[in-house]
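In this view, the complex is presented without one of its protein chains, the others remaining in place.
Let's turn to chain A:
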Amino acid sequence: MTRVLGYRLFQALLVALTVGVLTFIMIRALPGDMAYRIAAGRYGYDMVNTDAANAVRTELGLDQGGTTALGQWFSDLVRFDLGVSVVSGEAVIDEVRHQLGHTVELALAAVLLSLLIGPPLGILAGLRPGGVIDRGLLLVSSTLRALPHFVVGLLLIIVLATGMGVLPAAGHGEPQNLILPALTLALGLAAVSSRVARDAMAGVAGSPYYAFGRTKGLSDAQVLRRHGLRNVSVPIVTYLGVQFIYLIEGVVVVETLFAWPGIGHALVHAIFARDVPVIQGTALVMGLMFVLLNALVDLACYLIDPRRQAA
């Protein structure tokens, strides 16, 4: 286990390095004059002129070489300083912390909701492969997975918010504001995790040890509880680690759609304004979160599966 966690730590270092360099290069490679974009971010598009842009350029030293700027960012990073937003002048760490809280809230709600929807349906389907539930679930999950987040989100808004009026379409602050964005993400996650659970359950239910459990005299519920759930949960939990990528990608779209003040939302705005420190800081924190979550997945698998403890 120590070895696995050590590996994750090493991975975290690599992520910091890669994310820092890549975001920096990509932002520099974007077309347009950075100084104009930053000035627009600060003063609004109507107020930008060459003087304002030049003032920004001089202030931020944008003419200096890329290597120097990147080197500066890394040396600050070692001191756990993510720098200052070139647009708002606030410390990046404060912006990220503020927005990350909202995002974590949304992501956590989405994952929990998806776990309540996906695996139970998948297990039901997997117990009777080819049955009504199985075929219905295949149709629904393929459709949901094929639709982009914003379409699913919009459909939910149209049906539940504008149509039936039971939930607010967008906003933040009230608990019910969380439901639609979380559900949008959760449906996408559950579409896949239900398939993973279904295949795992079908495999386990068809295994010799499952059949042996039955002929030993256990009831269906007992076999499922004793020999089904643990064996099925290992692939489901492992797959969660992969799903976090989907989640991070989804957060950006869903936060924008539902006007949720999270980190994904902030990232999009920072890119428009070429706010390099914020982009680097945000991407870094997201990358590190990804590593942390995968470490948690490892830990969960370790606790569930005695084979890993024995190894």
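Criterion: a contact is a pair of C-beta atoms (placed from the backbone, for glycine too) under 8 Å apart; a residue touches a chain by one contact, two chains touch by 3 or more; residues count from 1.
In the analysis below, contacts and distances are computed from a predicted model.
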item	value
Name of the absent chain as recorded in UniProt (options "Na+/galactose cotransporter", "Cytochrome c1", "ATP synthase epsilon chain" or "ATP-binding cassette domain-containing protein")	"ATP-binding cassette domain-containing protein"
From A:28, A:135 or A:230, residue that would touch the chain that is not displayed	A:230
Absent-chain contact - pick from A:5, A:47 or A:211	A:211
Contact residue for the chain not shown (choose from A:33, A:81, A:105 or A:305)	A:305
Touch residues of chain A, complete complex, unshown partner	207-209, 211-219, 222, 226-227, 230-231, 234, 305-307, 310
